[in-house]
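Note that one protein chain is taken out, while the other chains of the complex remain in position.
== chain A ==
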Amino acid sequence: MSEQQTSSGAATHTPTARAGGRRTRGRLPGLSGLSGATVRNLGLVAALLLLCLVGFLTGGDRFASLTNLMIVLSLAAVTGVIAIGMTFVITTGGIDLSVGSLLGLTTVWASTLATQTMADQYGWIVMVGCALLVGLAAGLINGVVIAYGNVVAFIATLAMLVAARGLAELIANRRTQIVDQPSFETTFQGDLLGVPKIVWIFVVVAVAGWFLLNRTTFGRRTVAVGGNREAARLAGIDVKRHLMYVYGLSGLTVGIGGVMLLARTGAGSSTNGLLLELEVIAAVVVGGTLLVGGRGTIVGTVIGVLIFATLTNVFIINNIDSSVQQIARGAIIVAAVLLQQRFARRSKAG
């Protein structure tokens, strides 16, 4: 009797009708998915420029000077490097709350008397190697616990946050350790071509991070794991191992940040990096990396970091209470996330 052959159960899944009319704004054919990200990044650049305009109008030459620009960049550099690692973590749909504590731990461990004495003998590489290894090892521990222990990233890295701060206090005995190691100071302090060396490090890490995310199999796997973990697994990707690497990478960037912070402040302290994780996560999220995973942008993260650094700078130049600054930060985060959610809803609707 009925000639209708579509099985109804299957038909309800047919995406054609729903998908047919979907707009793909910002995605021009032939320019791949990047152009959508470019549109979002242009929005961020506009926000940054607006902020600079406010800075110039209120601070005049005190804001718009080369010296001040370098101050802003130095301020952004440490957060920025760590935010690059965090971008990978968040792109997988995870989170790393331990970066602030770990930053403290790496600066402390790399500046103990013993490490500095060894550095006197073998050169700055000892301090740098120490910071990188401590960061990498802690990151890998996070990764193993999350990937193989199936512990939620929020909890695993929260535990690391607490433990690492404690270890840092234990090692430093709650004292500030002054860096007094000539080869380290000459290598990492001061300028190169008129730009602070730590800013150069930020630039190198950001460029490397961009290539890693956009041009390598590592980056593609990161997006795949965050976008659809099961699909990635069934496509043959070793999801667990990859997650471990991603948290290891985050730890490694913290190690780099530790070296930079030692260079900038000249001291290792267990209180270094207090609440830095919030600043880093805020910058990444404002930059347009989706908290649910599957989309990450290094360019967005860099601009996000610059927005917050500039904001701080504008407030300082105008002698405005830091409490007001915190309120402004909060407002920016909420506004950015609201926009992001709208985007996510629209892309889920299909």
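Here is the rule we use: contacts are C-beta pairs under 8 Å (C-beta built on N, C-alpha and C of every residue); 3 or more make two chains touch, one makes a residue touch a chain; residues count from 1.
Throughout what follows, contacts and distances are computed from a predicted model.
In the listed set "Glycolate oxidase", "GntR family transcriptional regulator", "P-loop containing nucleoside triphosphate hydrolase" or "Sugar ABC transporter ATP-binding protein", the entry agreeing with the UniProt name of the missing subunit chain is "Sugar ABC transporter ATP-binding protein".
The chain omitted from view is touched by exactly one of A:Gly129, A:Gly227 or A:Gly266, namely A:Gly227. Across A:Thr117, A:Thr216 or A:Gln326, the residue that sits in touch with the chain not pictured is A:Thr216. Counting the whole complex, the residues of chain A in touch with the unshown chain are 1-20, 22, 24, 27, 29-33, 215-221, 223-224, 227-228, 230-238, 294-295, 347, 350.
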